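Every protein chain of the complex appears in place save one, which is left out.
Labels for the chains are A, B and C, by order of writing; each one numbers its residues from 1.
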Amino acid sequence: MTGRPALEIRGLTVALPGTGDVLRDVDLTVAAGECLAVVGESGAGKSVLARTLLGLTQDDRHARVIARTFEVAGRDVRTLPRRDWRALRGVDVSLVLQDALQSLDPLRTTEAEVGETLAIRRVPAHERRTRVLEALHAAGLPDAAARLRQRSDDLSGGMRQRVLIASALVGGAPLLVADEPTTALDSTVAARILDLLGRLRDEGRSLVLITHDLDVVARVADRVAVLDQGRIVETGPVAEVLGSARHVVTRALIAAAPHGPKATAPAGPGPELITARDLVRRYRAPGGGSVAAVDGVGVSVHAGETVGIVGESGSGKSTLARLLVGAERPDEGTVSTSAPPPRIRLIPQDPFATFDPRWTVGRILRTSTRTADTPEALLAQVGLAADLVRRRPATLSGGQRQRVAIARALAADPDLLICDEPVSALDVTTQAGILDLLVRLQADRGLAVVFISHDLAVVRKVSDRVIVMRDGRIVEEGATERVFAAPEHPFTRELIRAGGGG
Amino acid sequence: MHRALFTPRGRILSVLAVGTAAALALAACAAPDAPAAQDGGTLVYASGDAEPTCLDPHVGGNYPQALISTQYLEPLVGRDADGEITPWLATDWTVSDDGLTWDFTLRDDVTFTDGTPLDADAVKVNIEHLQNPDTGSSTGYLAVAKVAEVEAVDATHARFHLSAPDSALLESLSQQWTAIESPAGIARGTDENCAAPIGTGPFLVDEWVPQQQVTLVRNDDYNTPDAGTENDGPAHLNTIEWRFIPDAATRWAALQSGEVNVIDNPQPDAIVAAEQSDDIAHIDAPRPGSSNRIELNSGQAPFDDVRVREAFIRAADPEPGIESLYLGTVTRSTSPLASTEPVAISDDALFETDAAAAAALLDEAGWTEDASGVRSKDGKPLTVRFPVSTNQSVAAEQSLFEQIQANAAAVGFDVVLTPMDLSSWYGALGANEYEAVSAPYTKVGPDVLRILYHSDGIVPAPSGYFANHAQLSDPALDALLDAASATSDADERADLYAQAQEIILASYTVLPLYDQQNHFLTRGVTGVRTLGTVATPTFVDARLDG
Amino acid sequence: MSNPVAAPSLRAAFARLRPAGVVALVVVLAILVAAVWPGLIAPGDPLAIAPTDALAPPSLAHLFGTDESGRDIFTRVVHGTAPSVGIGLAATGIGIGAGLVLGFASGLGPKALDAALGRVIEVLFALPTLVMALLLVAVMGPGTGAAVLAIGAATAPGYARILRARVRAVAGSGYVEYARLEGTRRTRVFLRHIAPNTLWPLVGVATLGIGQAIVWVSALSFLGFGTLPPSPEWGAMLNAGRVYISTAWWMTIFPGLAIVVTATALTVLGRTAAGGGRR
Partner (left out) sequence: MRIARWALARIGSALLVVWVVTTIVFFALRASGDPLEAILGGPGSQAGEEAVAVARETYGLDQPLLWQYLLLLGRVGTLQLGDSYARRQPVIDLIAAQLPSTLLLATLALALAWALALCGAIIARTSRGPAGRAVTASLRGAEIVATVMPQFWLGAVLILVFASTLGVLPATSSGADPAGLVLPVVTLAIPIAGFLAQIMRDSLAEADAAPFAVTARARGASDTRLLLHHTLRHASLPALALSGWAYGSLLSGAVVVETLFARPGLGRLLIDGAMQRDVPLVIGAVVVVALVYVVVLVIGDALELLVDPRLRRRTRTIVRQADVAVGA
């Protein structure tokens, strides 16, 4: 480590028009070759912090950015004019955003995007290409030369993220700000990207890693700062903070992260409610022909049990959910139910889309009610206040919406809930609340639940039995803890490894 | 003062500096000395009339065709400002005592622009062309209806055999719709002849780009000027660009900005502006034939009752509107004939406005007024359907109709003005779906009365068209008109037509308004005059300013 | 994920009203007053002629001047509100009515019907409004009724297109699927979800459409197929005034302004009601 910190901030306060202080009195130091993680829930001010580090917030004349100290690579940037900030970006400090599909200009080639920092500095074209290729290699993009003329549409999610990282590396910036760089990725891919970031740090780059995921922090960061409502509430070495958190927010964050097995024991297998055999569902492929999203899958669900289905994006788990709930018909195979047929209800990933936007919560619940329950009573069951009945879904938070969706499902007095990624769009503490609610309801009411998620830790937390899917097929299935303890299929093993094992 | 604004900027500044008096002086200085007229050049004519679908006025036969064909076709005889028939392609003519045989002597030194000589056979071919149903002639066809046969006595003598005496024959033959064309041109067939008729005129059709313009170029061998022409050789202009600008405001703007040299159908305000302007000249050339008038359909209720007709005419009160709308550019008429017709008579007393009298007449006729303000009789409202052909009526005239509508409403008429395209308008007339209509008819001479008011004119032609919109059916009138048409004595003829006009006016089927307006505004050109026949402009003497 | 159709509450719509929206609302209210009680604003008779007072420039006696027959243009513009806006309303009503039939048939019918109707709607939409309107007017002859029908028919494909897209969006939405999964019958799903969520956004579109329809009808007037004289309908007035534009600009300017102001206000309001489509 060299003496001078890559980033030194004291007393940073940022106010945006209309929202007031987004960051308050923030202190941060990043040493050269160090990775500092900034964690916090959504709305904590993480993204504003990332943008402020590159002077992007300052571009908005209505934003107020003040700090006692604000040095990038030893240079005081507090009163830096726009022009000089621009000169800094890309070569002294660079940014990697989440969701590379949106963060790479879809109309421009890899070469143009990665080389832009150089093009702005008028680096000659031939030199530019050499350096672009170097950066792509450094970012671990396979077959870099062939990718130069491709655009983000032609690349997989992991490749896009590597291209984005390459575009941050190409100018040789010693300080890299990465804002949720792995959030949109499958866990196995995310693991590899984190490895890459770790390697870059080891090569001497300084890293500010902004994330909501403590797991990510534990993997790459040296130190961590916990951001809550614009303030840094706790900061220190990763092991220290995660191991013995002092601040209540930190402790809540750690507690909320799903880990460990399901708390309640399975209540003995009940009668079979629904059985699917040899399901095949094909979709027309973009280039002609068809792909089987679900390819010969058999599942049966018994009363009172929770079956977890886990897999990466494109593994066919959501299609399977739709087949089970009857939203789609299988091309082959059968779905049979017990007699009388069980009542099946869906908990969708995006509950908002399943609410008629003109309706109040009360009307939504009343319309779905098959029992004597009032909307208020239903809301109480999912831990919501009764006065929500007059609100419209658009005015609710994500967690509230998901709870309303659960209340709506309960209103039908269901036998089986199919939960399709019910928590993947939620903050970690909200997610924990919903998961607890589901587990509790399942236990109280003896519901059968099919729980679909890409997140192994979440599935483990709620499931009695787990099914691992890949490319439309089941690769492994068994009692949850058995699978975690002794995975048989290599893919399961990779998943567990990538997911950090919780 | 107004014109000073159009002088270059530097002048305006000095104008403002030295005040009004000096401004006037400067403006006068700025006005160029009378520019030396020059030979050659291209004159641009902008017509507001519809673009003809055929340049041969034999086919159909409307005023737009007459306008343009004046430049390349010429009739057998001309007519001067006093209504006297003058020699043109025919130098002399005689009529037999029974009025059934006419001998025309033709000039012997004339060739059409295709080289075909003008002779008696050519005249024969032309009359036959007009009478051939396949030609589709309407105006010319009626004009020569009484010609049974044309006999080519020798090369320069054509003898017309008539089926009945026709005192209007010379007038009919002076019109552009019966102009003489090259027989070789006619022989090419309708399509080709429509595109470029071949005549003896000062110009010839060079190119017709439909919707855009007709290009007319000088006939260098021209030798047939009419009696009113000063020039005795080919025209001074090289070319006439004949353009179609249907919108009056645009046409006027084009003249003001110098894009065009001549426009027709100007709005009254443009005429007034032109009168006050130094560099725009105004030619007022009312069309011959009928006056512009509103005719009331006496063939059906409610105007089958003369009291109701008189009530309408007493209530209409067009005079203030004529004065204000036309800004003093027209004069009220109380004659069925144009003021240019020497035999026209007027009767102001018949058309004096008297709303009280009108109301009394309606009361007397049994039309009672109720709260709605519209009178009714036997449950039927006093509705007057008034279809207006937008193609034949300028804006000021439509405004005048609106004022008449308002004035008639005051005594309980419900006048329904309906602007229509020409085809729908003919349709409405043919179906008798009108109580009032304004249909100017252009024809040289008082014989137009026979076409418009003879009971024969009620019987529709095979196409459904009829000319007697008043649906006057009066045996006494018919007799007068027939007699006038047959007599060859000028005084007797004038007397017969005077009697006929008195009957027509007293029938209260006609509300005369004013002469058929026909104005031309010119700029940057001198020597433009209109013919004494159907008042179309000729450019034989025209010269562009240098 | 966002909802296919933005939450439509009146309160939300009012909340979206920016200053421009408030001004537009006031203008539209004033227009409504002028349409319903024109005498309140301009007590005169719009048809009263005074040939001696023709073509007078704007003055205190005649705020907007007088026309070629001496009629007061201010009075005529105010009294022209009802026919002008009425024409816009009627044409839009016809357009939306026809659009509804096509749009619902296509959006809810069997796939083959949708494919066929969808194409036909696209083709009809491809025909420029005025071209199509001219055809129909040429057949029916001039007059208000024909102009209204023609503009209505010519704008119908546009509405059908929107409706079809909306119906499809709503029919494919999460809440419709959820209702089906709950076992709700088709007619009930239609009445409860599809119809209201399709029709409500149409209010904004229709508001926009009325403004446009007024302009279209006045264009027909210009081409000689307009409203019958002496109605003070704005398009007809404007058309009549254009002849006098070089000497009496007020005859053209004021009815033209009435059209522009009305159409602008309706457009601003329509945009707001349409769900603040522009972020």
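We adopt the following convention: a contact is a pair of C-beta atoms (placed from the backbone, for glycine too) under 8 Å apart; a residue touches a chain by one contact, two chains touch by 3 or more.
Owing to the predicted nature of the structure, the values given are computational and were not obtained by experimental measurement.
Participant: Report, in label order, the displayed chains that the undisplayed chain touches.
Facilitator: A, B, C
Participant: Consider the whole complex, including the chain that is not shown, and state which of A:99, A:272, A:331 or A:494 touches that chain.
Facilitator: Of all options in A:99, A:272, A:331 or A:494, contact with the hidden chain holds for A:99.
Participant: Per the definition of touch given earlier, which of B:194, B:395, B:470 or B:535 contacts the omitted chain?
Facilitator: Reading the full complex, the residue touching the unseen chain is B:194.
Participant: If I consider the whole complex, including the chain that's not displayed, which of B:81, B:148 or B:422 touches that chain?
Facilitator: B:422
Participant: Which residue, B:155, B:184, B:227 or B:253, contacts the hidden chain when the whole complex is considered?
Facilitator: Only one of B:155, B:184, B:227 or B:253 touches the chain omitted from view, namely B:253.
Participant: If you put the missing chain back, which residues of chain B would it touch?
Facilitator: Within chain B, the residues touching the omitted chain are 6, 46, 51, 53-54, 59-60, 133-134, 136-138, 141, 190-191, 194, 209-213, 243-247, 249-254, 256-260, 421-423, 426-427, 429-430, 461-465.
Participant: For chain A, which residues touch the unseen chain?
Facilitator: So the residues of chain A touching the unseen chain are 51, 54, 56, 59, 61, 86-91, 94-95, 97-99, 102-108, 112, 116-117, 120-121, 151, 153, 164, 167-168, 171, 288.
Participant: Give me the chain C residues in contact with the hidden chain, please.
Facilitator: Given the touch definition above, chain C has residues 20, 119-120, 122-132, 134-141, 154-155, 157-159, 161-162, 165-166, 169, 204-205, 208-209, 211-213, 215-216, 218-219, 222-223, 235, 238-239, 242, 245-246, 249, 252-253, 256, 259-260, 263-264, 267-268, 270-271, 274, 277-279 touching the missing chain.
Criterion: only the chains that are shown with their structure count from here on.
Participant: Starting at chain A, how many touching-chain steps does it take at least to reach chain B?
Facilitator: 2
Participant: Report which of A-C and B-C is connected by more C-beta pairs in contact.
Facilitator: The greater number of contacts lies at B-C.
Participant: Measuring between mean CA coordinates, which chain is farthest from chain B?
Facilitator: Result for max centroid distance from chain B is chain A.
Participant: Kindly work out which chain lies most centrally, taking the average of its C-alpha atoms as its position.
Facilitator: C
Participant: With centres defined as the mean C-alpha position, give me the chain A-chain B separation in Å.
Facilitator: The separation of the two C-alpha centroids amounts to 86 Å.
Participant: Rounded to the nearest whole Å, what is the centre-to-centre distance of chain A and chain C, using the mean of the C-alpha atoms as each centre?
Facilitator: 47
Participant: Which chain C residues qualify as touching chain B in the complex?
Facilitator: 47-49, 51-52, 54-55, 67-70, 141-143, 224, 226, 228-230, 240, 242-248
Participant: Name, in rising order, each residue of chain B that touches chain C in their complex.
Facilitator: Touching chain C from chain B are residues 248-249, 252-253, 267, 269-270, 273, 320-321, 323-325, 390, 395-396, 398-399, 401-403, 405-407, 409, 416-421, 424.
Participant: In the complex, go through chain C and note every residue touching chain A.
Facilitator: Spelled out, the residues of chain C in touch with chain A are 1, 3-9, 173-175, 177-178, 180-182, 192-193, 196-197, 200.
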